[in-house]
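Up next is chain A:
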Amino acid sequence: MAKILIVDDAQFMRTMLSKLIEEEGHEVAGEAVNGIDAVQKYKELSPDMVTMDITMPEMDGIEAMKEIKKVDPGANIIVCSAMGQKPMVVEALEAGAKDFIVKPIKPKKVKEALANILG
Partner candidate 1 sequence: MSNETKQLIVFDLGGEEFGVKITKVQEIIRMKELTQLPNASEFMAGIINLRGDIISVIDLRKRFGVEQKETKKTRIIIVEMDNQDVGLIVDSVSEVLRIEPADIEDAPERIAGIKDDYLKGIGKVDDRIIILLDLDQLLTTEEKIELENASQNVNDEDIA
Partner candidate 2 sequence: MDIEEFQDLYATEAQEHLEILNNSLLQLEDNPHDLGLVKELFRAAHTLKGMAGTMGFEKVSNLTHAMENILDKLRNEEMAVSTEIVNLLFKSLDTLEILINDGEEALSFELEDIISELKGYASGEIEVSNDSNNIDEATTIHNFSIELSDGEIKSAKNKLTEGSVVFLLRVILEDDCVFGALRAKMVGDELESYGEIVKANPALQDIEGAEVDSEFQVLFISNFEDKEILDALDRISELKELDLEVIDDLNELKKAESKKNKNSSKKTSAKSLSKRLKSSSTIRVDVERLDDLMNLVAELVIKRTQVESIGESYQLDELNKKLKSLGKVTSELQNSVMNMRMVPINLVFNRFPRMVRDLAQEMEKEINLEIEGEDTELDRTIIDEIGDPLVHILRNAADHGIESPEERKKAGKDPAGTVKMSAFHEGNNVIIQIQDDGKGIDAEFIKQKALSKGVISQEEAEMLSDQETINLIFASGFSTSEEVSDVSGRGVGMDVVKNKIESLSGSVDIYSKVGEGSTFTIKLPLTLAIIQGFLINIADQKYVLPLETIQEIVKISPDDIKTIRQQEVIQRRGSVIPLISLRKELNKPEYEEIPEELSIVIIKIGEESYGLSVDSIIGQQEVVIKRINDLSDGVEKIAGATILGDGSVALIIDIEEVTLGK
């Protein structure tokens, strides 16, 4: 069982992701609603993995990811992107994202990504 931090500004996405994560037998360590919040929560909770939305207020997902990587270069981060955000996903992958999922998210894809990263 791994501890996972969910970062997304949409309540709907957070609920959906936490349901999927729990179904897979993992624990939702916490939820963050923007990039700043995400970095803060990461430091507090030291989760095993993060699901990171890209487009968020305050600080976007890619910035937040870079911040987190500064604190913990080995952080396991999956980015959640929308259909039209291919260049941002490229940026995220280059900044060290381990995987990406594309919205509208499909349970199968989320579970696959979890399995691939958490073993």
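Convention: a contact is a pair of C-beta atoms (placed from the backbone, for glycine too) under 8 Å apart; a residue touches a chain by one contact, two chains touch by 3 or more; residues count from 1.
How were these picked? Simply put, all candidates are chains of the complex that A comes from, given by their letters.
Predicted, not measured: the structure shown is a model, and the values here were computed from it.
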Candidate number, among 1 or 2, whose chain touches chain A in this complex: 2
Chain A residues touching candidate 2 - in the complex, by the definition given at the top: 83, 86-87, 89-90, 93, 99-102, 104, 106, 109, 112-113, 116-117
